[in-house]
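With one protein chain held back, the other chains of the complex are shown just where they sit.
Take a look at chain A:
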Amino acid sequence: MATRTILVDYLARVEGEGALDIEVHDGRVTSARLRIFEPPRFFEAFLRGRGYAETPDLVARICGICPIAYQMSAVHAIENAFGVTVSGQLRALRRLIYCGEWIESHALHIVMLHAPDFLGFPDGIRMASEQGDAVRNGLALKKTGNALMRLMGGREIHPVNVKTGGFYRVPSRAELEPIGESLERARALAVGLVRWVSSFPFPDYERDYEFVALRHPDEYPFNEGRLVSNRGIDIDIADYETEFEERQVAHSTALHALTRRRGAYLVGPLARYALNFDRLPASVQALARGAGLPPVCKNPFQSIIVRALEIVYACEEALKLIAAYEPPECAAVTVMPRAGTGFGCTEAPRGLLWHRYEFAPDGTIERARIVPPTSQNQPSIEADLAAVASMILDQPDDVIRARCEQAIRNYDPCISCSAHFLKLSVRRT
């Protein structure tokens, strides 16, 4: 029996450290494991004993790419525990800053991290030698997302303006208006991006995922909604633990989340899109059809198209929110801490991010539980790897390695969130 070993020192163009082991027996993939060995940072432990007001600033530090996702899930959970509702223009501003994060994160991932896989470049910078316009446009898009983050939050990474109950300071109309022009240009660039990425060569691969995402009565989801799946899950976010569980596995510092009844599931752009296509504006639906993308897409490599569509959506939504903006009288509603448990769940660019906090009467955190998107997707990533590798076992090691890395990057995994470098070894016996 032939034994073959493929090693990759680490997976590039993701956030975090990990490794990949693929075992092949008699020409069949028998196991594919994504090992995450990112050093644990113990957020859930040191949040204990901290005050609720500090929480948005603390949890932002879990991830430099999607700090708003962490801040939003946290403030919603805190408000849920204290019986506070944030509505009207404050709620609209929360959607607005989330638009900024979707634009910058998706643009970074598509152009600098993922597109190079499809076009055979090691990175976005080298890709610029042949795809100069695409890279420059991608960077311009990212810059607009970051400008929106800066305007609303003070800075792109770890914004300072998100507060329980609303914001520390809300913008004036005059402050918001100038970014409208950039967002109009960004929307046009994003439409071009949808066309560019939909022309990429996609591996002929589909899997029948259980998609899980938030679903809101009338919005494409950011901050609120019920937890739904295409296999019948339709629950309040507070009931997450009744349907889902996290398991620790020996090969990873990231916990694996699974549905209790069926196992692996998928969160992120493909799931949001499949479960909420009807919530997209007609313009974005038409763009999707024009790109040849069905309302339910099961090819994970095409997640890059969905991300581009979501940038168009985020630009349109941001423009709409800015046009309708009237500065609220108060930057935040009053928050009175009390003992209790609160739940928050929002759509990070890479998928569902669920938080639960238990508070003492003075608003001090007694227990915290944070389930990041990459933990949830990890079992699904491993299933994709086994399937994707199986299809090309006759190919040279370099080809298998590149395809597996690309399959992992379909998920835009934030390994720092879930617990960085990826080692790939394929053992064939």
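Here is the rule we use: a residue touches a chain if its C-beta (ideal position, glycine included) is under 8 Å from a C-beta of that chain, and two chains touch if they have at least 3 such contacts; residues count from 1.
Everything below uses one rule, namely that contacts and distances are computed from a predicted model.
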Candidate names "Phosphate transport system permease protein", "NADH ubiquinone oxidoreductase 20 kDa subunit", "Lactate utilization protein" or "Extracellular solute-binding protein"; UniProt protein name, chain not shown: "NADH ubiquinone oxidoreductase 20 kDa subunit"
Candidate in contact with the missing chain, chosen from A:R48, A:R173 or A:R338: A:R48
Sole residue of A:A77, A:V135 or A:I400 that reaches the chain not shown, by the stated touch rule: A:V135
Among A:P122, A:G232 or A:P294, the residue in touch with the chain that has been omitted: A:P122
Full-complex contact with the absent chain, from A:H25, A:R289 or A:R367: A:R367
Positions on chain A contacted by the hidden chain, ascending: 9-17, 38-42, 44-46, 48-51, 54, 57-58, 61-65, 67, 108, 112-113, 116, 122-126, 128, 135-136, 139-140, 142-143, 146, 154-158, 160-161, 163, 167-169, 245-248, 250, 253, 255, 331, 366-367, 369, 405, 414, 416, 420-421
